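Every protein chain but one is kept in place in this view of the complex.
Should a chain be cited, it is by its letter among A and B, assigned in written order, with residues numbered from 1 in that chain.
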Amino acid sequence: MAQSLVKEFTKGLWAEIPLFRLVLGLCPALAVTKTCENGIGMGMATTFVLLFSNILVSMLRNIIPSKVRIACYIVIIATFVTIVEFVMQAYTYELFLKLGIFIPLIVVNCVVLGRAEAFAGKNTVMLSAADGLGMGIGFTLALSSLGAVRELIGAGTLTVWGGTPLFTIGHGYIPFQFMVEAPGAFVGLGMMLCLMNLIGKK
Amino acid sequence: MGDLFVLAISCIFINNILLAQFLGNCPFLGTSKKMETAVGMAMAVIFVLVMAGMITWIVDLYLLKALNVEFLRTVSFILVIASLVQFVEMFLKKSIPGLYAGLGIFLPLITTNCAVMGVCLINIKEEYTFIQALVSSFAYAVGFGLALILFAGVRERVILARVPKALQDTSIGLITAGMIALVFTVFRGMV
């Protein structure tokens, strides 16, 4: 039991890391990763939704009629998304402003609905929780690393939390602004996928 | 009238939903490997987005704002979109089988296409009037189709090119998309 729990948890961190392995959840990944902090915030919000929607879907899996299961999953997910919206507004307001429309859009993030349908609807509560947490943390890792790369190259800073840069490249560095703009998001993610492929080959 | 035209141009080119706003990128990469599927997806999005844009606008004004329950916006919009997609699917299957054959397989995918939900939310956030919301929904959808079809055209060529192994498939797809996004930034100063 404990072993399979660990297995479900760790698969989201590397073997099936969303965004890099299963190319899902692209929209928030491209849109909010102008800074590392945004990536972490978005990742945490998604993790919260993933974890709780997975738990609830799994708890209700024998009650929900299969024909309306997608609609039920959507209601459950949307509820947690709205809770996250409220909580973020109340406690991490600045971050909420930066992430803007992408918080309500967690609802249509294929990673979340995908896990509900592919995993939580068929497995026990404990396993689903482990799966949700693992996938969420994996997604957070992916978003924050993409954010870190883009921010470092594009703005010459690294912001982890609280809006003030943790680290700034010296004054001689001229930021390659392309990376924090829209096209840089695509290219940055493309290069990171390439890197993952290279590592994966060994 | 002129304002609506400007709005439409800015929604199609400057704030292109895929390349500038980053909404709807999963189907963008998923259905762009072949021109045929790209066209099908583009049509399905235009069809559903215009309807969803109108219905959610009405729901927001006459249901959510009237009852003072704006906090249910996310839940109700996604339900509206999901049931709309289901309804359109059933309707097309019975009444216009020809169109259904073309769009059918793309329709279920649209529920989780954040372009649809995103535009509905943008319409509300920007406080558009009904006509503006209608124009923006249509224009954003056209922008989606335009970018998708352009991208599919390029991608069909990329398949023939010799791409390094690690860069193949999605990776080169994303970099290509980045180049197209770069082209679209040229439109920025237009309005």
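The definition used in the following text is that a contact is a pair of C-beta atoms (placed from the backbone, for glycine too) under 8 Å apart; a residue touches a chain by one contact, two chains touch by 3 or more.
FYI, contacts and distances are computed from a predicted model.
> Quick one: find the hidden chain's UniProt protein name among "ABC transporter permease", "Fe-S-cluster-containing hydrogenase component 2", "Ion-translocating oxidoreductase complex subunit G" or "Acyl carrier protein".
Matching the unshown chain against "ABC transporter permease", "Fe-S-cluster-containing hydrogenase component 2", "Ion-translocating oxidoreductase complex subunit G" or "Acyl carrier protein" yields "Ion-translocating oxidoreductase complex subunit G".
> Kindly state which of the options B:Phe5, B:Phe71 or B:Phe87 is in contact with the chain not pictured.
B:Phe71
> Kindly state which of the options A:Ile76, A:Ile153 or A:Val187 is in contact with the chain not pictured.
A:Ile76
> Among A:Thr35, A:Ser58, A:Asn109 or A:Asn197, which one is in touch with the chain left out?
Per the contact definition at the top, the residue touching the missing chain is A:Thr35.
> State which residues belonging to chain A touch the missing partner chain.
So the residues of chain A touching the unseen chain are 34-35, 63-65, 67-68, 71-72, 75-76, 78-79, 82-83, 86-87, 89-91, 93-94, 97-98, 100-101, 151, 154-155, 175, 177, 180-181.
> What residues on chain B make contact with the chain left out of this view?
Chain B touches the missing chain through residues 69, 71-72, 75, 79, 125-126, 188-189.
In this section, only the chains that are shown with their structure count from here on.
> Could you grab the centroid distance between chain A and chain B? Build each centroid from C-alpha atoms only and quote it in angstrom.
Chain centres of chain A and chain B, defined by C-alpha means, are spaced 22 Å apart.
> Quick check: in the complex, which residue numbers of chain B touch chain A?
19-26, 28-29, 71-75, 78-79, 82-83, 111-114, 116-118, 121-122, 125, 165-168, 170-175, 177-179, 181-182, 184-185
> Using the touch definition up top, name the residues of chain A that touch chain B in the complex.
Of all residues in chain A, those touching chain B are 23-28, 30-31, 70-71, 74-75, 78-79, 81-82, 85-86, 101, 104-105, 107-110, 113, 181-187, 189-191, 193-195, 197-198, 201.
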